[in-house]
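A single structure is presented below for examination.
Note that one protein chain of the assembly has been removed; the remaining protein chains are unaltered in position.
Right, chain A next:
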Amino acid sequence: MIRAMIVINNQGKPRLSKFYNYTPVDQQHQVIRSIYSVLCLQPENVSNFIEGGSILGPDSRLVYKLFATLYFIFVFDSSENELAMFDLIQVYVETLEKCFSNVCELDIVLNYSKMHTILDEMILGGQVVETNSEKVMQAVEEISKLEKVTAATKFISKSTSLLWG
C-alpha cells in the first residue's frame, strides 16, 4: 500500500502531508525532516528512488520527483510498483496543472484543502482508486461546486443552532 504522500519544498517546508496509517503528527514531522535531509543531499540527475528502510521502517521505499521548487514524494511498500508510483506523481502534478494552469508553489501553498481533495480522489486508504487525471478533475470540479453552493448560502442560512445530535 501507499504509506504516505508528502509535498515539501526545497527548503524542507512541508506543503502537504498525508499518512495512510495512523501516525502522530510529531512523528510525521520527524519523518518529513529525515526525508528532506536525504533529498537535499541528492545531486541532480540521479535516480528518483530511495530505499527507506532506515527512515521509514522495514519494507518501505520512496519515490520522489522535483518540480521546480517542490518535491513530490510517495512512500510505499513492496505491494506497489516503483515506476507506477512514479506515474502517480505525474498524474497528481498533471491534475494540479489542470487545476491551476501553470501551477507554482504559491498555488499549492494557498490551496491546501484542494490539494487534499485531489489526493483523496486518487488514493483512498493507501490504495490507488483513480489514475485518470481527467476523471480526478471532474470529481474535483463537482466538489468545488458543492462547496461554493454552501459558501453562497452561508449568509442566508446563518444558523445559530448547534446541529449536533
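One rule holds for everything that comes next: contacts are C-beta pairs under 8 Å (C-beta built on N, C-alpha and C of every residue); 3 or more make two chains touch, one makes a residue touch a chain; residues count from 1.
Everything that follows uses one rule, which is that contacts and distances are computed from a predicted model.
Engineer: Of the options "DNA primase", "Transmembrane channel-like protein", "AP-3 complex subunit delta" or "Palmitoyltransferase", which is the UniProt protein name for the chain that has been left out of view?
Structural biologist: Options "DNA primase", "Transmembrane channel-like protein", "AP-3 complex subunit delta" or "Palmitoyltransferase" narrow down to "AP-3 complex subunit delta" for the missing chain.
Engineer: Taking the full complex into account, what residues of chain A touch the chain not shown?
Structural biologist: That gives, for chain A, the contact residues 1, 13-18, 20, 22, 24-26, 28-29, 42-43, 45-51, 78-79, 81-84, 86-87, 109-110, 112-113, 116-117, 120-121, 124-132, 135, 139, 142-143, 146-147, 149-151, 153-154, 157-164.
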